[in-house]
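Working notes for the structure below.
The complex is shown incomplete by one protein chain, all other protein chains being positioned as in the whole.
The chains carry the letters A and B, assigned in the order they are written, with residues numbered from 1 in each.
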Amino acid sequence: MATAPAKTRAPIYEGTRIPHPIPTVLRVSDELRATGDVMTVNFGPNHPSTHGVLRLVVDLFGEDVVGLEAVVGYLHTGFEKNMEQKTWWKAITYPERIDYLSYQNNELVFVLAIEQLLELETPPKASWMRTCLCELNRIHSHLVWLGTAALELGAISMFWYCFREREQILDLFEMVTGARMHTRYFQAGGLAEDIPRGFYPEARKFVEWMPHAVDDYEALVDRNKIWLERTQGLGLLSADDAIALGQSGPVLRASGVDWDLRRVQPYLSYADCEFRVPVHHEGDVYARYRVHMEEMRESTKIIAQCLDRLEGMEGEPWIADDRKVVLPPREELHTSMESLIHHFKIVTEGYRVPEGEIYVTVESPRGEMGCYVVSDGGPKPWRVKFRAPSFVALEATATCMTDALIADMIAVVGSLDTVMGEVDR
Amino acid sequence: MTYEGVPGLVETVEAHGETTLVVDPARLIEACTHLRDAEGFNFLSDISATDYLGWGSVGVSGYIGTARGRDLNLPATQGLQVLPQAKSKRFAVNYHLLSVSDRPRRVRLQAWVDDGEAVSSVVGVWPTADWHEREAWDLMGIPFDGHPNLKRILLDDDWEGHPLRKDYPIGGEPVRFSEEE
Partner (left out) sequence: MALDEPLKDLGLHSERVLWEGKGPGKFEQEVAALERKVSLTTLEKAVAWAQTKSMWPDTFGLACCAIEMMSIVSARYDIARFGMEAFRSSPRQADLLIVSGRVSNKMAPPLRQIYDQMLEPKWVIAMGACASSGGMFNNYAIVQSVDKVVPVDIYVPGCPPRPEQLMEGIIRLHEAVQAGVPPAYELRAVAT
């Protein structure tokens, strides 16, 4: 890991900028408060630029932001409590809606937790396909991020270009899983259905087109003077502060820390894929933007490698063979008594996951997405907790917004790539 | 993996490739500081609180779906009830730690408390604990001593109760299926 080379570079800033005593709140100093010129503005839950229902209570001294507090919870859905009421199989529908841009990564983390508690092996075809879909989801998430972040900074036309590619990705998802968003395609043991014919040529077309699309986006903003002025040197976060604040994903990589869970603790088939992890060292909004763009290119490469492998796996099983957990194929239900009983038990009572607890993490497009599952051996989860990267990213808002103007706040909060669904769960 | 010299260590549990260090809550900050400085766990990934009220009251009969199949020699197969391992106290506060370094490792720190018993806040050790502890207070009702800003975070400020506790009802409404209801 490249913290050694990073130390030879000049640090992004000296010391720490984490506010004291509350690390997540910028507090107005008493002298400023005494001038009487500090205005408190509420960027309420309904705001076009806050990426969902985020409320920021901002104290302004002219145009300088001198006080900042984020109020969250406007989208608290009670996922964790709801999932305790459903069987394991039905509960898989819930995690998707937590981070609604990278829904398959969320499904994946929960399904991996179940599989690890069950000690269930998934067949390689399922593993490669999951990798492919998760990378497509990563590109999807970055596209929506780029479209909306650029829209907020004024580069309005970027939105339409990004959504054009997003539609192609959603077409691929619809072809494979039947739904555009919230696909519910991952099961404990593998995939719900086999990969349809026609997916590979369509996916290849996408993989060939995508680098040109990223070239288009970069042509629009990469050296655009307005974009550079609005993103360079803003929202600085040093590597030590980022680690202390629990940042991960593109935010951490833009601060110079070479840390990617796909490389460090490979899950699915990432160990067999060749890809580069983009790292930048400036720690500003522009660095995060560059990390996102390069990640899109790398994801395209990973998808191409997955397709290469998957095309040779025609006819292989897509789900594990354990009939205590996985539904038997429907044809068997007509002839086999055991299959009928298994089907009945799995659908009505649900499979039981042995007693234990586990914490699984994956690299979602926003960073380290974790799922802590406690099972009491029954058909329903006892406790499910999701570690959402955006929840933690918002904790860094106060640090990134030290010495910033109000107009920079939009750029900084946008660059942290938050999805309020996962902040509030 | 065993960790030597963790202050207040009560027990080490290894399962599913993970290490759980059960620590005495009175010495939590010492343990966290030791793990951060001596062992290199500089990244606090998550703080999860779990409520074990009612644990073990519902028996688990032997239909356990594992890849190994059913082991007939294991107790509690053939439909006999097996109760999960009893827990000492009601709440477990789990700290998931990660070492972002050349030796990446994960470990779970676990502290057991009863209802109303406070846990020391680790905001001084890892600033990211701020919001995680607020969430644990909000949803589970575990007070954190020394937290600079312990307010509700996900629910309304005037909400009563702590929803993720097992004695808090799921809420919602009964679904109306026809006109007559």
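As a convention for this text, a contact is a pair of C-beta atoms (placed from the backbone, for glycine too) under 8 Å apart; a residue touches a chain by one contact, two chains touch by 3 or more.
Note that the structure is predicted; figures quoted are calculated from it, not measured.
**Q** Which one touches the absent chain: A:I92, A:L118 or A:V144?
**A** Reading the full complex, the residue touching the unseen chain is A:V144.
**Q** Pick from A:F61, A:Y74 or A:F199: which residue touches the chain that isn't shown?
**A** From the options A:F61, A:Y74 or A:F199, the contact with the absent chain belongs to A:Y74.
**Q** Write down which of A:I12, A:V53 or A:L146 is the residue touching the left-out chain.
**A** A:V53
**Q** Quickly run down the residues of chain A that touch the omitted chain.
**A** 44-48, 52-53, 73-79, 81-82, 93-94, 97, 100-101, 103, 144, 147-148, 159-160, 163-164, 166-167, 170, 180-182, 420-421, 424
**Q** State which residues belonging to chain B touch the missing partner chain.
**A** On the chain B side, contact with the omitted chain comes from 155-156, 163, 168-173, 175.
What we mean here is this: only the chains that are shown with their structure count from here on.
**Q** Report, in whole Å, the distance between the mean C-alpha point of chain A and the mean C-alpha point of chain B.
**A** Centre-to-centre distance between chain A and chain B: 23 Å.
**Q** Which residues of chain A touch chain B in the complex?
**A** 1, 3, 18, 21-25, 72-73, 76, 78, 80-82, 85, 116-121, 243-246, 257, 259, 264-265, 320, 322, 324-325, 345, 349, 351-359, 361, 368, 370, 372, 374, 376-378, 382-383, 385, 387, 391-392, 394-395, 424-425
**Q** Please output the residues of chain B touching chain A within their complex, sorted ascending.
**A** Interface residues on the chain B side: 15-18, 20, 42-46, 48, 50-51, 55-56, 58, 60, 63-69, 82, 84-85, 94, 96, 98, 100-102, 104, 106, 108, 123, 126-128, 130-131, 135, 139, 148-149, 152-156, 163-164, 168, 170-171.
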